[in-house]
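Scroll down for the structure; my scribbles are underneath it.
The complex is shown incomplete by one protein chain, all other protein chains being positioned as in the whole.
What follows is chain A.
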Amino acid sequence: MGKLWLICIASISILLPFLCNAFSPETPTDRRVLVLLDDFAIMSSHSLYFNALKSRGFDLEFKLADDPKIALQRYGQYLYDALILFCPSVERFGGSIDVAAIVNFVDSGHDLIVAADVNASDLIREVGTECGVDFDEDPSAMVIDHIGYAVSGTEGDHTLIASDDFIKSDVILGGKKIEAPILFRGIGHAVSPANSLVLKVLSASPSAYSANPKSKLSTPPPLTGSAISLVSIVQARNNARLLITGSLSMFSNRFFRSGVQKAGSQIKHEKSGNEQFLTEISKWIFHERGHLKAVNVKHHRVGETDEPALYRINDELEYAVEIYEWSGTSWEPYVANDVQLQFYMMSPYVLKTLSSDKKGLYSTSFKVPDVYGVFQFKVEHQKLGYTSLSLSKQIPVRPYRHNEYERFIPAAYPYYGAAFSMMAGFFIFSFAHLYSK
C-alpha cells in the first residue's frame, strides 16, 4: 500500500499544474480552518454548525476579527487551509489580514466562507466584490418576501424568508434531497454579470425584493426577484472554493433547530433545511466532494507501449487517462460518460468521447488526421460542481519521411514502362544507327 501511495504521489507531482494544487493534492480536504468572529458569543450561538465541522475532523481555530495577532501566513507558508468570516460588522481586520491578503489566500488555492449580514461593513462588501458578488448598497436593506416568507409566531415584516430555490446539483448539495425550505434573514446580493465563475446556490423567490423594512419604499428596489442571490458559490480557476451569503443567522443554532412553514404552504416541517443545506455545502466547499484528479495520462501507437516523441500523419494511436474523485477519505473511480478528448491544433481535429471501464480508466483510440503540425491532447472536463479538469499535452505530428511513401504504386507503372522502353529504344536505335551501314 505504501508503495502505491508513493507512486500516486509521484504521478500527482507530475500532473501538479493540471490539478488543484491547493493543499496537499493527495488529500484535498481542508484540515486547518481559521474562523474570524465579531465576538465570541457566536461560538455558542452557532455551535451546531461548528460542531458539525469539528466532528468531520476539521481543526477550527476561533479568533476575533480585530485580534492584532491573527495572520494567514507565517514565513511564506499558509497556516490555514480555509477561512470562515463570520464577522459581518468588522471594519478592519487585526494583524496582517486585509482584503488583499484574503484574495491572495484564495488565489493560492484556499477556501473561504463569507457570511455578511444587515449592516455589513465595507470591508466585507469589498471581499464580496472581489469574489464576484455585489451586496445591496443600502446598508440596512434586507431581503423581503411578502409571499415566500416563513410563517412564524409573531407576524413580522416578512424579512425571515423561507426559500427552496436550490441549484440543481447533487455534487454541491449532496445526494439527499433537501425537503425543508431554508430560513434566511439578511442582506441580498446579486452575482456580477462579468464574472462567469460565480453561481447562485440558493436564490430568492420571484416575489422577493431588497429594501429597508423600516422605511417606506419610495424608489423601486435595486434588487428584485430571483436575481437576488441568498447564497452564492465560486469555484476559482485554481479550484479554490468560496461561499458567500448575506445572512449570518442562517448558520445559527436557532435557525437550525426551528421548524419552518412556508407561507401559503400547508406542510409544516419540524426542522428547517438549514442544517442539511449548510452541512452539505460545507462538504463541497472543503473539498470533501466533487474533487477530481487525473493521473497516468498515456498515449502511444496502437500495438506499442512507449510514448513517442512525435506522431506521423495517419498513425493509429491510443490515449488513456485515469480519473478519480475524492470522497472525503479516499480516491474513488470517477464514473461519467461525457469525458471528451480533443486532438487540437487551433481547433479540434478529432473530438472523441472517452470510454470508461467504470474503474476510473478512460481510453479511446483514433487515427491521427492527415495534417501535420503541433497538436495537443486536450481533456477539458468542466462539469457543474466538480473541479475543472484541464489536461493538455503537446505532441507534434510530422509528415511522411521520404522513404515512407508507397514505393510501387500501380499508377506509376506506365511511367516505369515508358522510361524503360525509352532506354531500350535508345539503345537499339544507337546500335542500328552506328552499325547499319
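Assume contacts are C-beta pairs under 8 Å (C-beta built on N, C-alpha and C of every residue); 3 or more make two chains touch, one makes a residue touch a chain; residues count from 1.
The definition used in the following text is that contacts and distances are computed from a predicted model.
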| item | value |
| --- | --- |
| From "Acyl-[acyl-carrier-protein] hydrolase", "Phospholipid-transporting ATPase", "DOG1 domain-containing protein" or "dolichyl-diphosphooligosaccharide--protein glycotransferase", the hidden chain's UniProt protein name | "dolichyl-diphosphooligosaccharide--protein glycotransferase" |
| Residue among A:Asn238, A:Ser258 or A:Ser363 touching the omitted chain | A:Asn238 |
| Omitted-chain contact residue, chosen from A:Leu48, A:Ala150, A:Leu173 or A:Met345 | A:Met345 |
| Residue among A:Ala41, A:Ala100 or A:Ala194 that touches the chain left out of view | A:Ala194 |
| Residue of A:Ile147, A:Ile267 or A:Val374 in touch with the missing chain, whole complex considered | A:Val374 |
| Chain not shown, touching residues in chain A | 103, 106-107, 130-132, 194-197, 234, 236-238, 240, 242, 310, 345-346, 372-375, 394, 396, 398-399, 401-402 |
